[in-house]
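Quick one: the structure is below, questions incoming.
With one protein chain withheld, the remaining protein chains of the complex are depicted in position.
Order as written gives the chain letters A and B; numbering starts at 1 within each chain.
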């Protein structure tokens, strides 16, 4: 023991000596240059320093190798999850369009027919429509009259909307079956397309430029250093959750609808919506941000082609909202669903809400109840819209959408009356739109060898990350209850100092905000002494492999 | 003297008890008012006379709720019958498995034998791309699907009280749904358009059949997870001189054992597709075996023999419901046999069967019998899951796809 200690002090001494020496040598070499070299001038105001801190974090997230690590990294700052604005697919309050457009940064173009890029498939679509028409008529009849379905209804939603959705789901499955069976011989991409029933779609991103909540404003008014930046905006985390009836996805991405250069077109500018979302009727919920396009990272078919959604929720809306707002609600649903799905796909390509897409992605969305069909084509150009980028980012997303159109007028005595071929043709054109190989790198921000966690060599790290990621995105309740300030504490300890004689132990008395706890601030699993490495290992806790993206406190 | 007596003297519970006993028998104190009133000539009436009348019973108000309330299950229920009916649902299994199913449906079995046409078609090699897609389907059903729901509790028989952390993952219901639908889609895509146009696919439809056996009423209620129908009935050429497994004697077990009796049932059978539909002839029915949903009525685990029995009863349910729709409720021997293909799977194991329904008269063991050709326990893959953080698919068996394809195309 004695020996070791002397040795240690000696080595320390040596290193100090050496360092001084080497530093001196360094100065000698580089003391003079031809032109004077100044260090960069940094903005040393508090905003400047904070901005630099955030930017280093974004850069660190960009440097991470695998998809899962990036997803964990997005959630690193919050142990109890983000207070997310919940954009559910089927909950659309009155007059939500401006908010949805701003939050998804989408310019909406109402059209009667599909955009120009679909023009060259029109003639083939006509032929196919003629071929499948009779079969689709049959299927419509059979589904609505010929088969006895037993839909299991839940008590959580009103009955008519559930019934409509259930029937629409059956019809959509039949129509998808008929069209894709017909097309397999004619177009090559259909056979390799995967069809998902009721996949889980989730997406998470940050939106800047939103007014701060009153509670934050009141808090800031009390802090002296916030005097000149009371109204400074914060990033708002947003979470989309939806379940389409059916999706098609493919190995290759779809062609962009409009050229990528058009993304910066000033005509597509979306008006900013700075009111807080609970003004409109969207509310927040604490959860970890999740990005999920219906499959785990590592699946082969990563790019969406087409998704079908239900419109049963329109029946649950109040009558006073009126038909005009119901139409807007459909557009909102389409924008949310398309943006959410594409964003989740983009996340699997290694982009996050902090690192922008380098190429456009496209998808097609159909909203239907079996009879009424509306079609949307969506192009995702940008996914960054956090505080710094909200005003500066010149790119916008574009969504083309039609009004709901009737596929048929009515079904009488087992016969479909007045089948609208135009609607069917549009749908066929969506199927004919073939994905294409892109010339650029699809995953520029992912590692060369390691792109998903399954590629990692180190067994422990791989298992740990896989486990942690699945646990995080499951959003299952924490083992311990989240921290809470009880009402009596708020009254007698915070508002009126009536219990001054008590020891100060609670977080608010120690000036700690428990919700600012970071994801990695917990004890790792304990290694029992029996299991430690043989000749006395002092290591008490197992390794954790959290991505190191946060700035040190 | 006992110490407890001293202690109990101050026992508050004891005190309360005594107090209640005393207070419970209170006698009203005679205040002398009654006598006084009588002396004055004022009649005194007993107070109990006034409370004799029972309070008025109000009629139950029908509240219009969001949902229709289900009718109470009593004798006024429209489906109530005095005669009980032995009911087999798709969540229940027969105690004796395949042998009990044989007795109930009066069926003889051709073990490990399928009609020659199917065997022939099954040997046709599928292109490699198809097998790749099948592997993709298996992986996406077992590994890549995003569902995270609670899986059944893990129990260790060595230490039954130990609580393991609950794992979230893909439930067996969803896994089977994805896998079977994907397989069917693949087959349809690789078949000719002319073939697929003559077929129709429905998901999750109910079939019921009710029949008499030895003076007892029996009903089967089943759900076809996928029902493939076609525009003309399936026909199979059958071989003669196959060594059939004859109907066994179950003694001492009765054939209705573990079938719960029900009083609420309808006597008519139900085939989910109406006769007006042109493609209403059942072709292939897919049955899922979801381990979390199917169980014995007692707590014993489901055996492989019981699973096989499930296939037979299921095929019989669909075929007889169809036959009854075709020939009427009281048909006994069918003019020509009804064939139906049946595939049961728990995702990994596939049990193929073809039922030749000759008669609906299932009394006794004599006379015309139904025939069940089957080929059981074919494994599609060895294992498919996340193994130490990596998606794994082991021991893929390409033969199974051949059979499924043959079933669709026969």
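Here, a contact is a pair of C-beta atoms (placed from the backbone, for glycine too) under 8 Å apart; a residue touches a chain by one contact, two chains touch by 3 or more.
Definition applied: contacts and distances are computed from a predicted model.
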Seminar exercise, completed: Taking the list "N-terminal nucleophile aminohydrolase", "Trafficking protein particle complex subunit 2-like protein", "Large ribosomal subunit protein uL23m" or "ATPase, V1 complex, subunit F", the UniProt entry for the undisplayed chain gives the protein name "Large ribosomal subunit protein uL23m"
Problem set entry | Visible contact partners (per top-of-document touch definition) of the missing chain | A
Problem set entry | Sole contact to the chain not displayed, among A:160, A:281, A:482 or A:524 | A:281
Problem set entry | Residue of A:94, A:260, A:286 or A:300 in touch with the missing chain, whole complex considered | A:94
For this session: Write down which of A:119, A:134, A:491 or A:512 is the residue touching the left-out chain.
Result: A:491
Exercise. Mind pulling the chain A residues that touch the left-out chain?
Worked result: 93-95, 211, 214, 274-276, 279-281, 318, 320-322, 325, 491-492, 495-496, 498
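The definition used in the following text is that only the chains that are shown with their structure count from here on.
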Problem set entry | Distance between the centres, which are taken as Cα means, of chain B and chain A, whole angstrom | 39
For this session: Provide the residue numbers of chain A that touch chain B in the complex, in ascending order.
Result: 135, 138-139, 141-142, 145-150, 155, 158-159, 170, 173-174, 177, 180-182, 184-185, 190-192, 194-197, 199-200, 292, 294-296, 298-301, 414, 453-454, 456, 459, 462-463, 465-467, 470, 473-474, 476
Exercise. Quick one: in the complex, what on chain B touches chain A?
Worked result: 66-67, 129, 133, 136-137, 139-140, 143-148, 168, 177-178, 181-182, 185, 188-190, 193, 196-197, 200-206, 270, 272-274, 276-280, 386, 388-391
